[in-house]
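Omission of a single protein chain aside, the complex is shown with its protein chains in their original locations.
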Amino acid sequence: MRRQHLLAATCISLSVLAAPAGLMAQTAPTTVRVGLDVDAGTLDPRLARDTSAYRVTDLIYDGLVRLAPDLKPMPNLAKSWENPDPLTWIFTLRDGIVFHDGSPMTADDVVFTYQTILKPEMNAPLRALFTPIAKIEAVDAKTVKFTLSAPYSPLLSYLEMGIVPKKAVEGGADIGLKPIGTGPMKLSRWDRGSRIVLTASPQYWAGAPKTQELQLVVIGDNTARAQAFEAKDLDVIQSPLSPQDIKRLQGNAAFGNAVTTGLGITYLNFNTGDPAVSDPRMRRALAQLVDQKSIVDDLYRGVDQVAGSILLPSSWAYSATIRQPAFNPAEAGKALDALGWKDTNGDGIRDKDGKKLTVTISTHSEDPNRVQTLEFMQSVFQQAGVEAQLRISDWPSFSTGYVQKSQHQVALLGWLNIVDPDRLMYSQFSTNGPLNWGKYSNPELDALLDTGRKSLDLDARKTAYQKAAAIIANDLPYYVVSYQGYQVFYAKSLGTLEVNPRGYLRNVLGMAAR
Amino acid sequence: MLKRALRNPSLVVGGVLTLTIVLAAVFAPLLATHSVDQMNMRARFAMPSSAHWLGTDNFGRDLWTRIIFGARISLSIALISVSAAAAIGSVVGLVAGYFGGWVDLLLMRITDVFLGFPALILALAIVAVLGPGVLNVSIALIVVFWTEYARVVRSATLVLREQAYVSAARALGASHGRIIFREILPNTVGPIIVLTTLGLGTAILSESALSFLGFGVPPPQPTWGWTLAYGTRFIRGEPWLSIVAGMAIMLTVLAFNLLGDGLRDILDPRQLSRAGRGSRNSTTHGS
Partner (left out) sequence: MLTYTIRRLALFVPMAAGMVIVTFSLLLLVPGDPAAVLLGQEASPEDIARLRMALGLDDPWFARLGRYFAALLQGDMGRSIFQNQPVAGVIGERLGATVELALAALMVAIVLGFVLGIAAAMWQASWVDTACMLLAQLGVSMPVYWLGILLMLAFAVQLGWLPSIGRGEPLLAAAGMALAGNPGPLLKSLSHLVLPALALGVNSAAIISRLVRTSMIEVLGEDFVRTAYAKGLRRPRVIVRHALRNALLPVISVIGLRFGALLGGAVLTESIFGWPGLGQLTIAAISQRDIPLIQGIVLTYAMMFAVVNLLVDLSYALIDPRVRLG
């Protein structure tokens, strides 16, 4: 009953608004306002490093491929590709593509884009993803050939990165500030730290978007951004959102909502080089003290999902039968007893040889949900007789000054953009891998990850990654706490919105076309 | 004096409030109705009841217990930082004002350096260096607070050192140390006490601001700052947490401010306002 009233009220207010809007429809652009959590650092797709830069450059630029919702690479600027052998990829480009400055897009631009990202002095954050590329050449104006130093099947997924115009960039254009792409939107205004305004590119090859103007407004605080949305100052907000705002927004009939599993995980990184957690039995016991369900349901309010293994449910490699240890304090207690950790002095904390059982768990202060997770974990650990020290500091101190230096025991953090299992496992678990901060080493796993990286056969890759995931679920260099959820809320006046797991906004353009 | 004090409503209300809060902090273990860190995920964000006098927080912990234990942390930070800042700042001010010349010049330029930073940002940077925690937050606040004392005490000293009794002491051959600490310091105590009382409130507000930005005393310590920082994030759905933490902070700061105002009235009000004014001028002219 109450909802009906609300709906009626909304309809009235909408029709009141619609009257003048209808008259002005010929002149006024259709504008959609989207909230961003941070300003983009740059609008050069090669240098993008924050989610906002990814989301905005996706609108301004096109890549060779684009990823379908199931993460399968689909043709985009490249209309087709072939592998004469595992080390060679040949792409044929679409005809008639032009950059926003009117110049045609050719194979030279593709070669330039990937040659520059590989240059060390470019300092591209994603450079490591492309290092297996040995040579890139333009066979002719419409054909590009990639030669690899070793077979590297995940490459295709990474080729969604935007292509930049060679001539303009070599001519001195700063595309980080004034981007020039081939995408559906172009930049019309950027007030640093405040908002990015994009307008439709009329010459877009797949048809100009109906949304004439897209305003991306930066509001750092999650709660404030949600409030701005409720105050109708924004039309769309998306993850990251405060879990506590989500339930309320869901109850509001004026807002549309969609949820999907994102492409990120939140996990515990065990430092296997630290004596405290070097024993896999100890890691398993501690993992059994992580109450995933309460964390996900109560702290994340159902936005994230309980994780079963390191494979994402949306991935082609997923298997529901591979399971890490689940929450089981009784089992954990027995395991700790068996390891010789018993509370002999009655202070509530287990001890062995006169030493208390203590672990240090760390995370960063910017994410209050992670801080809450740690606080909650500590309480459960305490009840099981494990003293947990919390170490909470800001991101640079925590990440670059601590975990990346392998000084942690147990750290709570995350990975994003896992478009291929290789991206979450190869550098992270290979012996001496560059991102192997937990110093894990297992020759069997090394071999499996190598197979997964090199094989071009999807079934062979799937088998390799499932075996690898089973080893990880047993040995626990990582304990995956949750699969990160992705949420979007939008004003229903805009129609219905499909979700994109990374918060890319092309669907918003289509949505406003109604 | 006591009569005057009792007729000053600011002083009485502020004093009683302060005393209540301090007693609650000191006797927190006796007054607590629950364990500080006992979580109950099925009773999160409960409203006040006979079981939970102030309701529960985002982990279902008893808020009354958390608030009175939190008072210990907030008051410790406030006391440590303000008293150390007062001691350091006063010595700097006394030395600068008494000796004058290049000593004064040097010390006042150093004071300027620290005064030039927005307080919150300097404190935040120091916590980033030292890491979060009660002691480190206190140190950060000392670095931010001491300048105020240095300036006020210095200008009071500039006036006092020209007084007849100081000249007399000097003529009698008293050492510099004796003159500074026996003759001058006692006469600057009034402004120092008032500044200190008001500074306690500022310290508590600063701790909560640092917590909001993630640079305070981290959980699971039951600090008011983090409770409020959590609370503001839950403010739309469960405003109660934010209200309780906000009120705790507000009442405590209010108590210190009322007390400070009252003390100012009692301890010769004109002396402080003149000292304050003088400090502005003296840095102006300071050269």
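When the chains are written out, they are named A and B in that same order, and each has its own residue count from 1.
Keep in mind that, in the parts below, a residue touches a chain if its C-beta (ideal position, glycine included) is under 8 Å from a C-beta of that chain, and two chains touch if they have at least 3 such contacts.
In this text, all values refer to a predicted model and were calculated from it rather than measured experimentally.
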Seminar exercise, completed: Chains in view that the hidden chain touches are A, B
Exercise. Which listed residue (A:D62, A:D109 or A:E230) would be found touching the missing chain in the intact complex?
Worked result: A:E230
Exercise. In the complete assembly, which of A:S153, A:S239, A:T272 or A:S399 touches the absent chain?
Worked result: A:S399
Exercise. Which of A:A107, A:I219, A:L263 or A:I392 touches the chain that is not shown?
Worked result: A:I219
Exercise. So which bits of subunit A touch the chain we can't see?
Worked result: 38, 41-42, 47, 49, 120-121, 123, 125-129, 131, 176-177, 191-195, 217-221, 223-225, 227-228, 230-233, 366, 393-397, 399-402, 404, 415, 423, 427, 434-435
Problem set entry | Interface residues of subunit B (partner: the chain not displayed) | 109-110, 112-121, 124-126, 128-129, 201, 205, 208-209, 212-213, 228, 232, 235-236, 242, 246, 249-251, 253-254, 257-258, 261, 269, 273, 276-277, 280-281, 283-285, 287
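The rule is short, and it goes like this: only the chains that are shown with their structure count from here on.
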For this session: Go ahead and note the Å separation of the Cα centroids belonging to subunit A and subunit B.
Result: 43
Exercise. Tell me, which parts of subunit B touch subunit A in their complex?
Worked result: 37, 39, 41, 44, 58-59, 128, 131-132, 214-215, 218-220, 229-230, 232-238
Seminar exercise, completed: subunit A contacts subunit B in the complex at 222-223, 226-227, 242, 244-245, 247-248, 294, 298, 365-366, 368, 371-372, 374-376, 378-379, 382, 390, 392-394, 397
